[in-house]
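Every protein chain of the complex appears in place save one, which is left out.
Naming follows writing order (A, B and C), and every chain is counted from residue 1.
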């Protein structure tokens, strides 16, 4: 059994890691740390784990974790993971999946976007979207940086077009469930403010743009017009991303002067042929059909009378957008099949 | 024009008073007080009032209010209204509608239920459910106590049966929108906790039982089995009350040994014949059909094979359950028609 | 592997059976029948099964099913299961779990409640609430009748009190998600009619009362005052039942003249000591904490100043209220642990 520790296990992503790992045949959670809940039973905070987890929250001791865990998941705010990583790497042999933003970007970009000095600069970042990055590198790395929720859905939507080199402008208009904002009550999560509503925010300056640019420009370096606007919808889970993509004029399938939906669907199918968690589908994606699961459903449509494609992607922000993808990365790091314990249907 | 002041105007009931008074042809809001928001524009807190209210919140000065207002609405927590009432009555001639619990119960019951000493004991309470109490007394009083939201819906559902003297046991199972809990974010109002859910609370000991008993026993003093359990539903506004009423064995319309639904509907229609805001209807009440309005919709059903009636009542907790009923009381106190400015359709 | 067939697999309970069986290590779905969807791929109707089910819907052939299945689940409307059962029993050796109402009641009660002649009267009904019925009998029977969704939650809430012989009157006020009404759009399921609303229906005459009476009177035969009123809440899944129980005067724990909450909790804990899917808990049950799972969470409260207890039970109507309980019964029928493949945490 892989012994797993979770630092910052009291939040939604921590609870979700434990929910998913409860069904994982080869992993056992042995540490769940939380500053604010230390001493409490895990299942008193995550009530859905009653009967599944006998642990109590403890204070995080990197020494204990490094010694007694095979893998440590960091489910902490950005700026905090970098406090734990060096010790964890030095004090033992555990592998690390960091769900925070600390190691997702190059150091200079990170410092600019997050407006803070990086305490643990590294240049060998492995950014863990397994559908877009080398499994070999993920496997060889002791530290994998788990992507942001929005960048996961957005990058998976646009990557095949970027790989084809045909994007001119891309606008990601994303709609997320409120669980992305955490389990602490706030004005945005106050029921009367969200029900029957949709809340746009950070219209032109959300930090996740940096990750999206990084991923798309890896495939098509010259694209500069990459925009992103998030909205909160009246839902707990899920991110639906509407990628409005203005195509380069050179795109063409001959007869009509532009690519057809059918041809583009084919490209997407080819691109994701070996990705069991990406389903390129012919009906409109639905958050219900990915809820609780690690799938990313993708729908492709090319406008008939214009040089625009609209790509829809749907994920569960807590699973493929966080904890599920973290376990997928763990699976690869430990030489397991990437679907181990994760290939379960959504709950509509 | 009636000059109105609102003490504690920053909460939901304060905002609702101003929304409704904006459509009232004979009233003008001249004071809106709030400790926490003093200095801010009213429409920056109650954004739906943008364009309708130029006031700023002020600190409450009973002297100013007493002198410059014809009516003062108290939208403050229980235990606080009693700090304002004596001064308001003494310093001027204003009338008062108190939306708090302070004057709803006899002093001894209040002190027991709210576990505090009453600073302003009075014996001439006028309890303002205009459908169940004398308009003459409301008109003659300078202080009307506006009922609680649950007791309004519950009492209107059961009063005709109590007046007929046929109740043996009544269980009010109520379902309320979350706005009754106020505009401050909390675990209960946190969207992921309430959506797709229903939250029972205070199963056997909610304070509002005291008001329900007071009202029902006014009509049928010997009834002791009066129970109440509230639930929060995934809605902002509205209270639907399911009144399960075990009827006294003596109830009968002759042939069948018990009253029929038709006969009981007749009784309800007679009882509320002069009550423009109570609609005894033949379809199931819906919160949508009372939303934003001062109506109470009532549906009557007698079980065919048992001595039980189920009465459903639906109100908007912020209107008939609070601010609308307060204005209805104000109308009566000032000799206006009780529907003045209030007879508007719901917004489904 | 247990080969399973599902008759009427196109509805919500059919889809849920397949979702849950996808995670069951010892069962494989080999037939999925549907008159209306015959010929279509199962995963085109149940989109959440994409990648998990390669079957197509077929017409139901009892001969094929009886020969090629070890177990057949009947997920058909009442009045229809009785058309299939005799053939299935005669043509092969398969076991049957019937999710319809056809075999839940004694024949005379069934005919009265469902207002139809029974075509296949049997007296050896095994009613499958495994927490309340003999596992031995379930195991020995080829036909188990799976209970209704409301009766499951209601019976589990009241059974320990009925077993103690202390119920005088019980009123079940239940709140269900709309999925219980099926996947066909209707006025009740029309989003604008249900959102921000709660819809009471069949206030005094829902058919499920008969099952509740049958279960409670098995424990305490003299109780006659058993009432039930259902409501639809703005949720897809879940049933929360508020059981208002007037206790017999004889109930007492000595000192206070009546039982305390603590004592009653003990009774419930004892009663369900061997029931892994019933959790008697000390926080208020939440539909989120049973969603997608086979658990029934129960909360117990005794009113301090009256002879009333309020018991809250929460289940997922599609799991413990239908498909999950059906699989639990199947497990027992095949000599497996009742939790096999079913002991998974809820998805909050």
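Some notes on this structure:
Following the convention adopted for this analysis, a contact is a pair of C-beta atoms (placed from the backbone, for glycine too) under 8 Å apart; a residue touches a chain by one contact, two chains touch by 3 or more.
Because the structure is predicted, anything quoted here is derived from the model rather than measured.
Only one of A:235, A:281 or A:315 touches the chain withheld from this view, namely A:235.
Seen from subunit C, the chain kept out of the figure touches residues 178-179, 183, 185-187, 189-192, 194-196, 234-236. Summarising the interface, subunit B meets the missing chain with residues 15, 19, 22-23, 47-52, 195-196, 236, 276, 279, 281, 283, 286, 288-289, 291-293, 295, 343-348. For subunit A, the residues touching the chain absent from view are 169, 171, 173, 175, 177, 192-193, 195-201, 203-205, 225, 227, 229, 231, 233-238, 240, 242, 244, 246, 284, 286-288, 291, 301-304, 306, 308, 310, 312, 348.
Just so it is clear, only the chains that are shown with their structure count from here on.
Distance from per-chain Cα centroids to the pooled protein Cα centroid is smallest for C. Between the Cα centres of subunit A and subunit C there is a gap of 37 Å.
Listed for subunit A are residues 195-196, 236, each touching two or more other chains.
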